[in-house]
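A single protein chain has been omitted from the complex, and every remaining protein chain is retained in its original position.
Note that the chains are named A, B and C in the order they appear, and that numbering of residues resets to 1 at the start of each chain.
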Amino acid sequence: MDRKIPIGILGATGVVGQRFIQMLEHHPWFEVAWLAASDRSEGKPYAEAVRWRLKTAIPARLAAMQVSPATPDGAPKIIFAALDASIAAELEPRFADGGCAVVSNSSALRMQPDVPLLIPEVNAGHIHLIDRQSWRKKSGGYVVTNPNCSAIGLVLALAPLYQRFGLETVMAVTMQAVSGAGYPGVASLDILGNVIPFIRNEEEKMEEETRKLLGQLNGSKVIPAAFAMSAQCNRVAVEDGHTESVSIRLKTKAKPEEMIAAWNSYRAEPQELRLPSAPKQPILYVEANDRPQPRFDVDTGSGMTAVVGRLRPCGVLDWKFTVLSYNTIRGAAGAAVLNAELLKAKGYLE
Amino acid sequence: MDRKIPIGILGATGVVGQRFIQMLEHHPWFEVAWLAASDRSEGKPYAEAVRWRLKTAIPARLAAMQVSPATPDGAPKIIFAALDASIAAELEPRFADGGCAVVSNSSALRMQPDVPLLIPEVNAGHIHLIDRQSWRKKSGGYVVTNPNCSAIGLVLALAPLYQRFGLETVMAVTMQAVSGAGYPGVASLDILGNVIPFIRNEEEKMEEETRKLLGQLNGSKVIPAAFAMSAQCNRVAVEDGHTESVSIRLKTKAKPEEMIAAWNSYRAEPQELRLPSAPKQPILYVEANDRPQPRFDVDTGSGMTAVVGRLRPCGVLDWKFTVLSYNTIRGAAGAAVLNAELLKAKGYLE
Amino acid sequence: MDRKIPIGILGATGVVGQRFIQMLEHHPWFEVAWLAASDRSEGKPYAEAVRWRLKTAIPARLAAMQVSPATPDGAPKIIFAALDASIAAELEPRFADGGCAVVSNSSALRMQPDVPLLIPEVNAGHIHLIDRQSWRKKSGGYVVTNPNCSAIGLVLALAPLYQRFGLETVMAVTMQAVSGAGYPGVASLDILGNVIPFIRNEEEKMEEETRKLLGQLNGSKVIPAAFAMSAQCNRVAVEDGHTESVSIRLKTKAKPEEMIAAWNSYRAEPQELRLPSAPKQPILYVEANDRPQPRFDVDTGSGMTAVVGRLRPCGVLDWKFTVLSYNTIRGAAGAAVLNAELLKAKGYLE
Partner (left out) sequence: MDRKIPIGILGATGVVGQRFIQMLEHHPWFEVAWLAASDRSEGKPYAEAVRWRLKTAIPARLAAMQVSPATPDGAPKIIFAALDASIAAELEPRFADGGCAVVSNSSALRMQPDVPLLIPEVNAGHIHLIDRQSWRKKSGGYVVTNPNCSAIGLVLALAPLYQRFGLETVMAVTMQAVSGAGYPGVASLDILGNVIPFIRNEEEKMEEETRKLLGQLNGSKVIPAAFAMSAQCNRVAVEDGHTESVSIRLKTKAKPEEMIAAWNSYRAEPQELRLPSAPKQPILYVEANDRPQPRFDVDTGSGMTAVVGRLRPCGVLDWKFTVLSYNTIRGAAGAAVLNAELLKAKGYLE
């Protein structure tokens, strides 16, 4: 590839928008060429419009880039979108209609039948739903989405088991980091020394997205996976990394060593295609009896590996384990970047 | 009552020992007359032996009290014990053998068939196991225990449902406060911005104690309740208050308003007997969709009320809810004090 | 007193407004009769307008009270004001002009020459500035203010030393709690595991308010105290309680025991007049070498006592010490309530 592909970022000033910029700074294929945010930011240099919340500095080229209006005119043909759901519901179709490939992190269109909800290691084949989208037919534009930040870690842990042993039941209780709520997001007075046992719409998203992700593409739609599923979501005083206590019942009996082997050996298209953001190992099982922990494990695989531990028998279902994933990387910006890499590898960015 | 009953505290310098002292400072029936701790503390004034970790000051009378050796000679006949399990396994039988009523917070003897594991609002009748203890027959001494700090909140929430609707299945995931690990306990480097998905032996204790607590006394032993049970335990950066995400299946169908009524109207012997430490309402259901939270709800009923919230249908079992209880009060010192009050009311302290 | 005096609260939905309601719930003299907040809240029942952030419940009577428009018409004659400075600058004069006694926690008018900036234990005499206010002459209304939350703790610690030994130099570095920034205030992503070495305008306020508070009333104005003063302000991950590391140079030599005696024995008009919110001891010196600490000491004197510790020689000035005070109580709502009590005792509420 001689020249990098120009991409745009919708919602560039938010926490996920910032992660897009950080992750794309040295990307071998893509190059940020356009930034858009709310009206308030329009026309300002990015460095002035953003309240930058990452440890690495704003890339100098982007610091000076003027924030564009959030309309498809003049936007690149590939758009990473990190918008609030209500805004995404309005803007994402408009960009798809304008001929853009919209790679979205928002929940707005995830459950729409003709919109792929993708984890490239899990259901890359669902990408073909794109061809069913009316935008695609009309303007060439389309929308693909990645799941909710809590669903991604869970589904990565479930996929190898689902494929090898089948799943009957899944119960997950999350302990989610504050960065998942954006910025300013959770007030310090709400979370210091506290647990908040509620995140709006999160349990519903986890339950329905998990089944769509592990579902079967059947022509124009995805038939959701058939297992029973229940999620409870909590917010804790952690900066980055969602931890989940999971219990499952399998269809076929499995020994723990088989399950661990299923996790550790799991490889899929992103690994075979050597997509730039694909971790070598999408799932890592750690043996220590008190891991995974956000403090120590969240950066595994540059934040793209789901870390699983504590596999043990469950007194109600079959097995219990803990899974951790980096919510703003594997669970948001990194998920979308990997989706875009898959689109490129599959010829959808031409 | 003319004179208060003298009591002793074994393990008086630990976090739970300190809570005993705090809770008994103005107790209408009991008066601390004896303090014992490890050899290191023996002979020192209590204020010098202890690293006091509570917000209220050490009562002046006790600050000056000399720490006694941890032997039954010279100890009062009623002993509150807050010892590590390994030490408790050795010392508690020795005190019972020496004729003491040992009211223990330790796990050492909880599952022994002839030792009552008590929550006075739940299974006051199990107290009669005392009469089966060989110590009782020999010296008059005996041991009663209260459950693990995570089991208490759960069982308080389950008891009204169990009694009214029956239970088939219980799954609980805890988010436990650091005070549950004693002092110094959890290192700050381990928990700041972190979740630790492991607490040694905690899941096992929750699973077996819950069934003993809700079990049926049958002559000389308790037949454990028959439901399936699974617990997952996590440590979070909260000072006080264990939060639990619970899912249950009932034997009989119940409407949410019936379950809420069962919780809010629940009263038992401690309330009828007006035991001094019994909360007016052992369980409180809060309507706000983001409660209970440690920060706001842990002190409910002076820390003796379990606070339940977020009742909603479960996609796997029947119902999900959150329960919070104050781990060092209702889950430890307050539990033992209430046990002692029940013993007194039932004539076991004469 | 037969009937309680009706008072109103401007800015009733904020963190300090909530504290007013909490502190006045059982007040022997005052009774909340009117609540006002921003336009958004107007007309709603208070419980619906407020995002209540305190551990105690909203008093039932006030939960149902309708939020009034923020205008003097129909407002009681005594108004507690907890407004942002920019809004206070506009509204407080309007209420004073309308004949109200405005007891303000805002910084807007604190440094205005004819507005008393009061700590009743320190400069009760400054109250007579009221008589110089044009509002007072015209409508009977007036404004009194309490200092910034960081200045109050500092000045309480300085006052006994200033009065007995004189002060030449004061340097203070603060570590301030997040509740000082209101709600939602500091984002959790900004403060978890962090220190923010900047609070807008805070250093300036501390420096000028401290000198006005310890200044001399001279007819129509206060001549600021003449010592040199420097403040540095930091935000830390503490819920409640501002801690300050202070160094001072005295005019007259003092022994540490004399300074400690000056603190512990300090009493002033609020104590002599037995004002309901006055702590018995406005300043408490603690001997332990690692105190005061927010976790253990913030509630001293129901949050109205400044706690001092760690007095030791300074290698540059004369002495170093640490002072802690409860920022939303002694440093805000409690300060204003005590001001109002002083006004009442001095006949300014008739």
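Quick notes on this one:
Throughout what follows, a contact is a pair of C-beta atoms (placed from the backbone, for glycine too) under 8 Å apart; a residue touches a chain by one contact, two chains touch by 3 or more.
Source: prediction; values computed, not measured.
The hidden chain makes contact, of the residues C:70, C:171, C:268 or C:329, with C:171. Of C:243, C:277, C:300 or C:327, it is C:243 that touches the chain left out of the display. For the chain left out of this panel, the touching residue among C:141, C:279, C:292 or C:331 is C:292.
Of C:66, C:112 or C:234, it is C:234 that touches the chain left out of the display. Take subunit B: the residues that touch the chain left off the picture are 15, 53, 178-179, 183-193, 237-239. Considering the complete assembly, subunit C touches the hidden chain via residues 169-171, 173, 175, 190, 192-198, 207, 228-232, 234, 236-239, 243, 245, 247, 289-295, 309-310, 314-317, 320, 322. Those residues of subunit A that touch the chain absent from the view are 55, 192-193, 295-296, 299.
Heads up, the rule we're going with is that only the chains that are shown with their structure count from here on.
The central chain here, found by comparing per-chain C-alpha centres with the mean of all protein C-alpha atoms, is B.
Separating the CA-averaged centres of subunit A and subunit B is a span of 42 Å. Rounded to whole angstrom, the centroid-to-centroid distance between subunit A and subunit C, based on C-alpha atoms, equals 47 Å. Subunit C has residues 192-193 in contact with two or more other chains.
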